[in-house]
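Moving on to subunit A:
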Amino acid sequence: MLKTALYRCCAIVLLLPVCAVSQQEPQPLPVMANDFVQQILSRSGSPSAVAVTFQNIASISQEAQEAAQNAILNAFRAANIRVVKPEQAIAEVQIAFSEDWQGSVWIATVQQGSSSQQVIRKMPRPQRISSSHAPTLTLRKVPVWQQETQILDFYADNQNLLVLEPSQLALYASDSGQWRPRQTLAIPHQHPWPRDLRGRLEVHGGHIDAFLPGTRCTGALSPPALDCRASDDPWPVDSGLVAFFSPRRNFFTGLIAGQGAGASVSPFFSGAAWQNGDQRMWLFTGTDGRARLFQNDLGSPAAIYSGWGSTMAAVHSTCGSGWQLLVSSPADNTRVDSVQAVEIAGRDAQPMSAPVEFPGAVEALWTAGNYSQVVNGVVQSQATGKYEAFTLTAICNQ
Partner candidate 1 sequence: MKRLLLPLFAISSLLLVAESRPRYGGTVKVLLHDRVTSIDPLGEEDRPATRDRLAALVFETLTSMDAQGRVRPGLASSWRSDPAKKTWQFRLRLANFHDGSLVTAAEVAASLARSNPAWKFSAPDRQTVTIDAPSPVQHMPEMLAVTRYSIAKRLGEGNSAVLAGTGPYKLTQWQPGERALLSVNEDYWGGRAFPDAVEIQMGVSLREQLLDRQLGPYSAAEVGLDQLRALEQTNQNLSVSRPAELLALAFLQSESAPRPGRKPVDARVREALGLAINRGAISNVLLQRRATPASGLLPQWLTGYEFLFPGSLELARARELRADAAAYVVVTPIMLAYDAADPLSKLVAERIALDAREAGIVVQPYAESHINSKGARSSMNADAVLLRIPLPSLDPSVGLASLSDGLGLFPESVPAILAAGRPEDLLDAERKLLADHRVVPVAHLPQAIWLNSNVHNWQQQMTGAWQLDQLWVEGAR
Partner candidate 2 sequence: MALKTKLLLLVTLSITASVGAVAWLIETRAHEAFRRVEEDRTATLVNQFRREFEHEGEEITRGVESIAASDQMLRTTSELSNGAEYANYVNEAGTYAAAQRLDFLDLVAPDGAIISSAHWPARFGYKQRWFLDRPGPLPERAFLKHVETPQGSVLAMLCLRPVRAHGLNYYLIGGRKLDAILQVLSPPQGLHVSIFSSPEQGAGEVLGPAKEDISSPRIGVLIQKVLADRNEASTTVDLGPGLTQEEILHAIPLPGYSDRVPAVLLVGNSLEQELLLEKHIRNISLVIAGVAVFIGVIVSGAVTARVSRPIRKLAEAATEIGQGNWDVHVETSGKDEIGKLAVAFNQMTQELIGQRERLVQSERVAAWRELARRLAHELKNPLFPLQITVENLLRARENTPEQFDEVFRESTSTLLAEIANLKTIIGRFSDFSKMPAPQIQAVDLNDMVRSVTQLFQGQFNRDPGKICTELQLGDVPPVSGDPVLLRRVVENLVLNAVDAMPKGGTLTFRTEMNEKFAVFELSDTGAGLTPEECDRLFTPYYTTKQHGTGLGLAIVQSVVSDHHGRISVSSKKDQGTTFRVELPVYSGGATVEFTSAS
């Protein structure tokens, strides 16, 4: 899947040449060392005997340095160059392990007589992988897709992957476990999209429904077709919850449609609706930073919570009361984001999982799956700037 992403990246390489350079993937150490030594030799005319000294001015550990040193020395030997003491050497090679903000920088200064030359090799830093444990339940994150262009929402089943982007709906088909581009369907629009563009994609029985601010598209999977028009039709928020979205902003106006039509709550970013026994529950993360809980009716909130993130979706699981809310952290997008499972018991909110850290801001969380057992999410990685589509499911610890 990652390779597919790279393919896609390279498809735009023609237009964005820098993309390929900055997205170098780390290579194994011996390969890098070999490359580096070859460059040194090509610059110094392959002397038969060299003296090599090392200097570490980077923040790498002693072990890592030793590993790199060994790899380089081995590479010299593999190229039939003798590594000798300085007095016996034809060329002296000083290798410095330096670093820049993107990764390691190996610099070799080759001294031959009075002339000296530099060979510089840059290597991207491997990304850190974080894991987390939760006390009651664990949130399992499954990456689905990543790309340069913004992802608003997506739909994935075994055969199809539909990615809703600001200007198109991209269709991918599964081919030997990899997603191959199938078709793109344009989403024309008259006005510029608002900042923090949001969108909603629903696929039911081959029928596509896409919602963007002020725009609604309908179409079919096969043959692929999409018809878009200016519309302020309400968006599906959650199962049984439909609400009007502000056509030039990034929030729901608070006017509820569908069940409970005519009711009005404070403007909100995300909403969730679920059944708790015989009680109908709603939760909205308001644009004023407060989350409001409604029980049975949308007249007045049963509880108000502060300090919640504004992106939220409900998930159905076999843990706890059976319904959890996955809530993003209140961090802004200059920091890494996290998602935590919270359960509403009575009127109180209890954290059910440890926060799952994401490499950037969580842009979207939408309840998906036939039984609301999955939450589709989108995160923009701070490190790569790419948008990543993922799914979250709750797995009980017991």
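Assume contacts are C-beta pairs under 8 Å (C-beta built on N, C-alpha and C of every residue); 3 or more make two chains touch, one makes a residue touch a chain; residues count from 1.
The candidate set was assembled so that all candidates are chains of the complex that A comes from, given by their letters.
All values derive from a computational prediction rather than experimental measurement.
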Between 1 or 2, which touches subunit A here in the complex? 1
Subunit A to candidate 1 touching residues, read off their complex: 14-19, 22, 57, 96, 98-102, 104-105, 107, 109, 117-120, 122, 191-197, 248-251, 269-270, 285, 287, 289, 306-311, 328-335, 337, 340, 342, 345-346, 348-351, 355, 361-362, 382-385
